[in-house]
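Everything below concerns the one structure shown next.
Here the complex is missing one protein chain, while the rest keep their positions.
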Amino acid sequence: MHTIDLKNTNLRTDLVIDEISNNEAKELGAYPRVVIETKNTKLEEIEVTEELEERLHKKVGYYSTVTFQDVTDKNNFKDVEDVMIKALKFMYEKIQLKDEGKVLVVGLGNENSTPDSLGPKAIDQVLVTRHLFLLGDVEEGYRSTASFKPSVTGATGIETKDLIEAVKDKVNPDLIIVIDALATNSIERLNKTIQVSTSGISPGSGIGNDRVEISEKTLGIPVLAIGIPTVVDATTIVQNTLQLLLKQISYKLSNQDNDKLKLVPANKQDYHKHQGELTDSQKEDVLGMVGLLSDTEQKELLLEVLLPVNYNLMVTPKEIDYIMDKLSLLLGNAINKSLHTHFNPTN
Amino acid sequence: MHTIDLKNTNLRTDLVIDEISNNEAKELGAYPRVVIETKNTKLEEIEVTEELEERLHKKVGYYSTVTFQDVTDKNNFKDVEDVMIKALKFMYEKIQLKDEGKVLVVGLGNENSTPDSLGPKAIDQVLVTRHLFLLGDVEEGYRSTASFKPSVTGATGIETKDLIEAVKDKVNPDLIIVIDALATNSIERLNKTIQVSTSGISPGSGIGNDRVEISEKTLGIPVLAIGIPTVVDATTIVQNTLQLLLKQISYKLSNQDNDKLKLVPANKQDYHKHQGELTDSQKEDVLGMVGLLSDTEQKELLLEVLLPVNYNLMVTPKEIDYIMDKLSLLLGNAINKSLHTHFNPTN
Amino acid sequence: MHTIDLKNTNLRTDLVIDEISNNEAKELGAYPRVVIETKNTKLEEIEVTEELEERLHKKVGYYSTVTFQDVTDKNNFKDVEDVMIKALKFMYEKIQLKDEGKVLVVGLGNENSTPDSLGPKAIDQVLVTRHLFLLGDVEEGYRSTASFKPSVTGATGIETKDLIEAVKDKVNPDLIIVIDALATNSIERLNKTIQVSTSGISPGSGIGNDRVEISEKTLGIPVLAIGIPTVVDATTIVQNTLQLLLKQISYKLSNQDNDKLKLVPANKQDYHKHQGELTDSQKEDVLGMVGLLSDTEQKELLLEVLLPVNYNLMVTPKEIDYIMDKLSLLLGNAINKSLHTHFNPTN
Partner (left out) sequence: MHTIDLKNTNLRTDLVIDEISNNEAKELGAYPRVVIETKNTKLEEIEVTEELEERLHKKVGYYSTVTFQDVTDKNNFKDVEDVMIKALKFMYEKIQLKDEGKVLVVGLGNENSTPDSLGPKAIDQVLVTRHLFLLGDVEEGYRSTASFKPSVTGATGIETKDLIEAVKDKVNPDLIIVIDALATNSIERLNKTIQVSTSGISPGSGIGNDRVEISEKTLGIPVLAIGIPTVVDATTIVQNTLQLLLKQISYKLSNQDNDKLKLVPANKQDYHKHQGELTDSQKEDVLGMVGLLSDTEQKELLLEVLLPVNYNLMVTPKEIDYIMDKLSLLLGNAINKSLHTHFNPTN
């Protein structure tokens, strides 16, 4: 029944952690390692080896995932920034970036489209020093950094990877950091996850305009991709919600004799971390044949419903302007503080 | 089971047409009258009488609804603008606005939040003449207009209705036009419907910050509210999709012997206007007990799932910046051309 | 010869310190009192009494003037902010603002015109609490504040003073603080002076669109006007330069036997604080009859030259975007910290 061509859909996610969360992935033993865990922030690392590559549909490389809650909270912000600085420094070690290594920071995306403006807005926060190095005019504790906003192919007529390659050839950096807004397969990660990886990125891949990959393979030097999911498609929202419905009912069944819970209003009962699962028969009672499908099958079915009527919208939360301000500032701070040992922010 | 308190939820919609579309509403015989219908644009009118008021949960008044497809298309844009001018002129007649009647145009919402910036952005397109009238410096064919952006209570500390009332008392207009971004109960209306009504508006109601109503009742003079739904909540997306799933399956069953259709790929089959419906037993097969719930019960159930985990996001399409540019220009044009007979746009 | 009608010109300045600096003013014994003086920042106060009012062409009231150097320097910024907080607190004492006194902060000017955007941009930095007080939801150490951007009459069709009066009547504040961009009679004050006064303000007066005064006299409650000169006219630039030329030549003549100075290149010799003056005969040698005119006469002559050819441009430095970001942040910080004893800025 579900013969829809997956190549034409948005089923793919940009986050390794989305794949890792799949039931299928768990069976592969592909578990990320928790490196840091604070009250509201967590840093997990995983290496996608050649064996894992095909099965996870994610490219070979190191992946760090910082997950957090509301970054518009002042204390959370500081916490996430600190973890992010560490995540970047770990990556610099892995790719053996030297103290005097030169860096080019590239902000992908469209400055005029709020949910796609993460890259360019972060670039506005990045300290550049390369021109001062050429003048011999830089104190200790800083390295040579340059930055660049390639905009999007629809606005320039030029393939983004070609623009970056051209600039790379002039600037001769030892590392390229690319920043981009991503899509996610999971509502809970939306604007609440930062992925840093050595595997490169395909600009616009999350939002349906797949372009030529930007990676060590295509550019010949290490590429560190920093991505934050800022959009999600309707299919994901529906499929996630159906799973939550099953989980909530399982939670209720498990707790039906818990008298204390009866005092808590239904819409305050956080069933989120409940681990039990309904039986297939129970799932069928609740959601019919849809309840019996696997995650992937559900998504395929929903896509088949939404695509013909053009309702598989890519959406973003209504607070996106404010969130982008915070996230771009956070990335800029973390990049500056991780690259320059003596960095001292100005007001 | 579904005892959730509806007053605390986002179940309410701002669009009369959303209610009219409900099964419940149809039974009341509350059908809008189609006034204009072009290829891609439709103008429908309905009067909510006192009898209908309680049942539809919409206030007494005239409601015009302009529905359209992609307004970023140049030809569509012109088409919708023309229909919108007519819709406004019909309303001016209904409220008996005289040729020399003075108008105050108010753009509700937050300029710094893209999906909420419709009102202020439209104001930037509105021609003001009141100060020139005070100087005696206006040619034939123009009427006295003033405009005003009250921003939002969170930014001013002042109730929006109080600000408007204060300005009204100084300006003494014969009509207040308020423009606001709304929420909708239906994905298909998102950025594709304009509602004009004489019943007033509660700023922020669509996006969960319900404020004091702005209406003839509270302000003492006619108020024309122009609203466009720019956000939708996750619950709506899920519930709409489940309904579409049932409709699609009904369509497939009805057409299973149609050999021609077998040649059309599943994701190209526009089942949207299919009228048949599954039997209850079929609905249960597909979606279990969820399939047997009414629209409202499904929404209540889904809210109960999403609220405790804070995932009932209000979202907007990722292209919102571009869409807001177009819609605010369209409203500005329509207001100018409907208010001033000699209006001649400058470049 | 100089019979030009001064009422039609831009001769007027918004800064009391500009008038005080005139030769004519000095003769009146109208000297400001230096209250604070740090390395780069100075706070001066003067009271314009009824006797002084007519002669200085400035309204009765207290005037504080903060003068400073480059506010884009991080340390200077902090220094000026501290002095500005003190300047505001002194004024609150003078107008006897109580701890529980309610404040309405109004940002005059046009958000879409960079040199005129100081007021609205500062409002974006101002903490509002009034709506929280109405909910009873505010901790110790905060007072009730509301804010408001009236935009400009050309954009609203409404007299700015009328808008403010209307809002005042609703909000019932004990003090109105209005912020506006001003014009100056002196290049050296451009973006380097903040004036705080109890005498009110006429929006747009500095930039040639004189509107109804906003003051205690017109509004019936204390009004504190905060202004920063962001524009200057060509006449001022020329007249200031001619005076500097005379001063520089006087400096050179006084120092012609100073052998050390001969080693300093001409364009490094800071003659700015030189006190001597040329004789009339020397002035005539250098600048002919123009050299013999008083400051006011020179301005009148230059206006007569520039007005007929429309070259008496109001101009602003090319770095104005960056400067406005800094100055609006500084004013927002100073207002918040002076109004709320427990104010704790978020990131």
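For clarity, chains are labelled A, B and C in written order, and residue numbers in each chain start from 1.
Just so we're on the same page, contacts are C-beta pairs under 8 Å (C-beta built on N, C-alpha and C of every residue); 3 or more make two chains touch, one makes a residue touch a chain.
Note that the structure is a prediction, hence the values are computed from the model and not measured.
The chain not shown here is touched by just one of C:34, C:221 or C:313, and that residue is C:313. Checked against the full complex, the one of A:35, A:60 or A:171 touching the unshown chain is A:171. Set against the missing chain, the residues C:53, C:82 or C:284 yield one that touches it, C:284. For chain C, the residues touching the absent chain in the complete assembly are 3-5, 8, 112-116, 187-188, 190, 207, 231-232, 234, 237-238, 240-242, 244-245, 248, 265-272, 283-291, 301-309, 311, 313-322.
Across the interface with the omitted chain, chain A contributes residues 112, 124, 128-132, 144-149, 151, 153-159, 162-163, 165-167, 169-171.
As a working rule, only the chains that are shown with their structure count from here on.
A turn of 180° superposes the CA atoms of chain A on those of chain C, with the angle given to the nearest 5. Annotation: 48 Å between the Cα-based centres of chain A and chain C. Separating the centre of chain B from that of chain C, both taken as means of CA atoms, is a distance of 46 Å. Multi-chain contact residues of chain A (touching two or more other chains) are absent.
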